[in-house]
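What you see is the complex with one protein chain gone and the rest in place.
So that you can tell them apart, the chains are marked A, B and C in the order they are listed, and the count of residues begins at 1 in each.
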Amino acid sequence: MNPGLLFDAVLVTVLLWVAWAALASRDLFRGIVLFIAFGLVLSMGWVRLGAPDVALAEAAIGAGIAGALLLATWARLPGKTEERPGDDLEGQERDHEQR
Amino acid sequence: MSTWLAALPWMVLAIAIPLLGALAAFVQPRRAQVIGLSFSFLTAGAAVGVVLDFITLGPQQHAVGGWGAPLGIDLVADGLSILMLGMSAVVGVAVSIYARAYFVPYPDKAPRFWPLWLFLWAALNALFQSADVFNLYVTLELMGLSAVALVALTGSGPALWGAMRYLLVSLLGSLAYLVGVALLYHAYGTVDLTLLAERADGGLQLAVPLGAMIAGLLLKTGLFPFHVWLPPAHGSARAPVSALLSGLVVKASFYLVLRLWFTFVPEGEGLPLLLGCLGAAAIFWGSIQALRQKRLKLLVAYSTVAQLGYLFIAFPLAGLEPQMAWSGSIYLALSHAFAKGAMFLAAGAIMTQGGHDEIDELDLVVDRMPLTLAAFALAGISLAGLPPSGGFVGKWLLLESAMAQGKGIWAAIIIVGGLLTATYVFRVLGFAFTRSEHHHERHEVPAAMEWTALLLALGAVLLGFVAPWALPLLDGVLP
Amino acid sequence: MNLLLLGIAAFLLLNLAAGLWRVMRGPTAADRMLAAQLFGTTAVAVLLLLAEGMAQPALRDVALVFGLLAAVAAVAFVQRVWSRGGGHDGH
Partner (left out) sequence: MSSASRPPGEPGLLLRAVLALLLLAAAAGVALALVAGQVAPGLSGAVAAALPDSGASNPVTAVLLNFRGYDTLLEMAVLTAAVVGVWSLGPAPRIRETEPSPVLLGMNSVLIPLAPLICAYLLWAGSSRPGGAFQAGAVLAAAGVLFIISGRRPAVHLPAAPMSWGIVAGLGVFLAVALAVMPGGRELLEYPRGLAGALILLVETAATVSIALILAGLFIGGRPEDEP
């Protein structure tokens, strides 16, 4: 099997899955982390499409600015100071539903 | 005109001058008002230069970078472009003079308004002159972003909410347009409109990108049922900004719909009929909502929804008499820019004077601001399509085109829509002539704010008289 | 040569996918963030392999930028998110 094709198949699968997971995430913080991961994978996608210039721009923006911007924004959202960061929000949701 | 003036590259200057003005106003925030107003006059002068070049020399072309299509980008000024450029110049100058007086009490807003407005103007002038679908995307982005920022300038909660919604809609529309551009390049290997017109061969390869682009542009134009973002954005912005948004910005995306339509001339009856039906729905829905509003600016904003509907009535009528229907639609767009600009400026003056814009509390405003009320009434005449206004010419052309083809239903829609328009305009005028039970504090309104609105409204009426000279400019543009 | 490099790159990519499980599962924000940082390292390795495998030396620049800037998100997390929400000492 063509190794390039194998790599691309894995890449596309991961890319689509990360995109979906980031969009569908109910936990905003998890969505942000997934978005950062999405930028990484997308950059490799640009490489495989033969667009190293775009990959470079995606690397610089995705790794450098976008992640920091989203995290800083998340930290400023109201109602965040009461919660410990990274508390198991899924667990909380479960509790909430049980109540 | 001396020769060196005539030799200046007006097409380029009409884009470069507002950009330079935006930069100057941004780095000199304390002098933003003076800089902004001066560059507004210069920009309008450059636009007049393009118009004069067109009248004396015919359609103009400028190959940026000297490469020419398909490698480079071409600028083109034809009859449709210069009508739009002229419209932006007149409305732009009036709004600029108005804004200089309007922003005196808001020293923190003025340094923000001028750079954004000049960026917006540059984007409009660039959009009207571009012959390259990708470059048009870039101009759409610049226009959308500065328009959103202008709405957010108000700073209040509802305005920020409206701006956010506007931003998302604007981005979605741009994205759909961009998908279309990518597909066109994929299929035909160029993004130049002239070359695309030669190479486009119909079929799915053309239909899908064209559909995506037009759908995106309709979203940005605010055609029913894509209008939901429009009243909050236009209604909560500062008065000069509302005038620019309703007068010019929605016309730019409509212009682009027309440009694409004239370039590719889609076949079939279905899409034109759909657009016409959406237009008719917009006329009724917008007018009824306008009648129900309590706040003056929201009434005017819903009136924009309704009047935009008229522009799309031309699509189902263009089958047999394309010249007449398209001329009517374009002329309506022009006169709506003047009239709606004047109406928002008048509403802003009334709001400045009374500190509110509740319609049933207008409280004999006619005694205190006769000029402003005259502006509102004259603008209303043009909107309702009463002779001899520009709105009358536009609606008459549409009506005649409908009657000539025996499509009486469209004629009926046009007439009923006009009656509804007259109703909500007279509702405002009625309250302006009656005393209110409550007492309101009164503020001084600068004279410049009153007479700019009046002159713009007079312009909307006078457009009716210049139609015999303006309409032939469209020869060669219409399909 | 080519086959081997791209094969290894695909394997690393699968590793990255496995790391996504940690992002999804958590349980703390730091777990998610650390997993994302690990992706950055993996991405550098993948890009260097691709640079050889695809004979595109320019991809090393991309890897370089990733390596340099991976720290930014981590610092933003530590300074703005973790230290503020009472991650260490609570309230």
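Heads up, the rule we're going with is that a residue touches a chain if its C-beta (ideal position, glycine included) is under 8 Å from a C-beta of that chain, and two chains touch if they have at least 3 such contacts.
In this text, all values refer to a predicted model and were calculated from it rather than measured experimentally.
Within the full complex, the chain left out of the display is in contact with A, B, C. Residue B:A187 is the one among B:V169, B:A187 or B:V249 that touches the chain not shown. Set against the missing chain, the residues B:S96, B:S146 or B:T421 yield one that touches it, B:S146. Check B:A6, B:I55 or B:L71 against the missing chain and you find that the one touching it is B:L71.
Touching the omitted chain from chain B are residues 9, 12, 16, 19-20, 22-23, 26-27, 29-30, 62-67, 70-73, 107-109, 111-112, 115-116, 119, 122-123, 126, 134-135, 138-139, 141-142, 145-146, 148-149, 152-153, 155, 179, 183, 185-190, 199, 203-205, 207-209, 211-212. Considering the complete assembly, chain A touches the hidden chain via residues 52-53, 55-57, 60-61, 63-65, 68-69, 72, 76. Taking the complete complex into account, residues 58, 61-62, 64-65, 68-69, 71-72, 75-76, 78-80, 83-84 of chain C touch the chain not shown.
FYI, only the chains that are shown with their structure count from here on.
With centres defined as mean CA coordinates, chain C is found 11 Å away from chain A.
Chain A and chain B have centres, each the mean of its CA atoms, that are 40 Å apart. In chain B, no residue touches at least two other chains.
Looking at the complex, you find that chain C touches chain A at residues 2-3, 5-7, 9-10, 13-14, 16-17, 20, 23-24, 26-33, 35-36, 39-40, 43, 46-47, 50, 53-54, 56, 58-59, 61-62, 65-66, 69-70, 72-73, 75-77, 80-82, 84-87, 90-91. Across the interface of their complex, chain C is touched by residues 3-4, 6-7, 10-11, 13-14, 17-18, 21, 29-30, 33-34, 36-37, 40-41, 43-44, 47-48, 52, 55-56, 59-60, 63-65, 67-68, 71-72, 74-75, 80-91 of chain A.
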